[in-house]
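All protein chains but one are shown at their positions in the complex.
Letters A and B name the chains as they come in the text, with residue numbers starting at 1 for each one.
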Amino acid sequence: MKAVNRRVSVSGLGSAMGELPSGTGTGTVRKQALLNRTVRYALQAVNYAGLLLLVLVFALPFAWMMSTSLKTLPETMIFPPEWIPRSPVWQNYADAWNTGPFLHYFTNSIIIAAGILILQLATIIPAAYAFARYKFAGSGFLFGIVMVTLMIPAQLIFLPVYLELSAWKLLNTHLGLVLPFASSAFGIFLLRQAFMQVSDELVEAGRLDQASEWKIIVHIMVPLAKPVLVTFMLFSFIAHWNDYFWPLVMTTNETARTLPIGIAKIREVEGVATWNTLMAGNLILVAPILVVFFFSQRQIIRAFVYNGVK
Amino acid sequence: MTTAWDKLRPYGMVAPAIIIFSLFFIYPIFYMIYLSLFDWNFVSPTKSFVGIQNFRDLLTDADFRKVLSNTTIYTIMTVTLTTVLALLLALWLNRKGILHGFVQGAIFSPHIISLVSISLLWSWLMDPEYGLMNWVIGLFGFGKLAWLSHPGTSLISLVIVAVWKGVGYNTLVFIAGLQSIPGDIYEAAALDRSKPWTTFMKLILPMLSPTIFFLVIINMLGSFQVFETIAIMTQGGPINSTNTLVYYIYENGFRFFKIGYASAAGVILLGIVGVLTLVYFRLLSKRVHYR
């Protein structure tokens, strides 16, 4: 942009002074262009260096976690720290796994996260369809309940819910951990938007094809909302797989405890902090999510950012 | 052929969701407000009505004041740092291409990882003796810090963890916001010979303001409810320097069985969250109207 301006002014000057040989003009331009290119390369170098630094800030902690998980206990107590373990101690993973009933925690995590997801799908799809497609008395009020729920964090009401579940004898049960999240206000909100975008004509075509409402949902609506549904499923599964607070509060014994609780408990096992075992356990917890993230990064990012943009 | 079922169908379809929400979100709020007016230890069969005594006690309790101020300081620092850093990163990283996509993915990754993992990892990184953080600041010539184990640095350490976890998500939301600004506006500004700084202040920032408000509110709501990092990394210590609202409610309810007292604290948190939520609601309805 600047170079172009300069060339215009130079040639303008040239013609004002009578037909000067144009050599001087082009020379200036060439020098300027050279300078511009240098500046641009320098900026680019700074840019790449910055990007590298940024990635390191986020990648190094994970690398450090992996490194620690393969060290011996004395090796963790060296300062300044060494990055590469002298000989990898895979035993740490077995040790972490054996600090508690980890297979049990793992199964619980799967049962609870999957149970929540299945119930959520079963409740949000019809609700989202009704809110998107039907006009019915009180729909505004009922959708108000959804919106209020969307805004209430579970962190806020754990005490009364605890008392509720305890009264129903649901503490320390899988059901007690699943039921409060058996529907999702966020899911309804998201899916309703998607359903509303489906053209009326398509639904009408279905009606003329003698499709029942159920068939319209299953054969027309859900296939069209698939990207949004996948987004929501990723979001829900990750959120509940990771959840620490709710299982911590709603369990008092091992029956229904999940992986995050188990990992957090490694720390309490012995008096001395065995960071190598702890990081090994931590990797067991993190690895599945990071693997899933690696393969569906785009969709997961959309799942979480969608929450913020819509 | 409008049968009774046709009329009832929408209600049948929303009923399961509405019942769940009513049982586990709406009703508990009223139950908590009710409990806050009683003195009850969870075990005793009788609850004794004490009116607003719990609230009075709370407001005169030095610990609770400390908790409120901790929570407020934590929130202000976390929100400011996260939002400003994220905006700068977004302006920098808002480019297409594999490299920038990779960097975006990298800074986002902590957001999908369990807070348990992050808390454990950072407890280790911030270990006063052998932690990596001390090595890093050592590279810049600083001496060892106690991080979480010293009341002077514990809260800011938690802020660092929160910013590390949240900045990537915030950046990507900002980038989404930036990308929703139509490109021809930049072109029009360039044709009007607007300087980059002017373009940013007069065009980008105002058009981004809904996103900024949204993120500020979301971050504030999140920060006011911070629990996991505290439960795992500091347990509110040392000497109450990191005790915050949700942790305080948790301890009073589940350690000391002061259900009424904890509920009253919960109601205060509800008030704070409620105000923020109302602001958020207004914003959201505006955003929905835009579309």
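In this text, contacts are C-beta pairs under 8 Å (C-beta built on N, C-alpha and C of every residue); 3 or more make two chains touch, one makes a residue touch a chain.
Please note the rule applied: contacts and distances are computed from a predicted model.
**Q** Using the UniProt record as the reference, specify the protein name of the hidden chain from among "Spore coat protein", "Pyridoxal 5'-phosphate synthase subunit PdxT", "Xylose isomerase-like TIM barrel domain-containing protein" or "ABC transporter ATP-binding protein".
**A** Hidden chain identified via UniProt as "ABC transporter ATP-binding protein".
**Q** Please pick, from A:Leu51, A:Met66, A:Ile110 or A:Leu224, the residue that touches the omitted chain in the full complex.
**A** The one listed residue touching the chain not shown is A:Leu224.
**Q** I'm checking contacts with the chain that's been left out. Which of A:Ala49, A:Ala94, A:Leu202 or A:Ala287 qualifies?
**A** Considering all chains, including the one not shown, the answer is A:Leu202.
**Q** Please give every residue of subunit A in contact with the chain that is not shown.
**A** 199, 201-202, 204-212, 215, 219-220, 223-224, 226
Going forward, only the chains that are shown with their structure count from here on.
**Q** Roughly how many whole angstrom separate the Cα centroids of subunit A and subunit B?
**A** Distance between chain centres: 15 Å.
**Q** Going by the contact rule set out above, which residues of subunit A touch subunit B in the complex?
**A** 50-51, 54-55, 57-62, 64-65, 68, 76-81, 122-124, 126-127, 129-131, 134, 136, 139, 142, 145-149, 151-153, 155-164, 179-183, 185, 188, 213, 238, 241-245, 248-249, 260-261, 263-264, 267, 273, 275, 278-279, 282, 285-286, 289-290, 293, 297, 300-301, 304-305, 308-309
**Q** Going by the contact rule at the top, pick out the subunit B residues touching subunit A in the complex.
**A** 7, 9-14, 16-18, 20-29, 31-32, 35, 42, 89, 92, 99-100, 102-117, 119-125, 127, 129-130, 132, 134-135, 138, 164, 168-169, 172-173, 176-177, 180, 211, 214-215, 218, 221, 225, 227-228, 231-232, 246, 249-250, 253-254, 259, 262-263, 266, 269-270, 273, 277, 280-281
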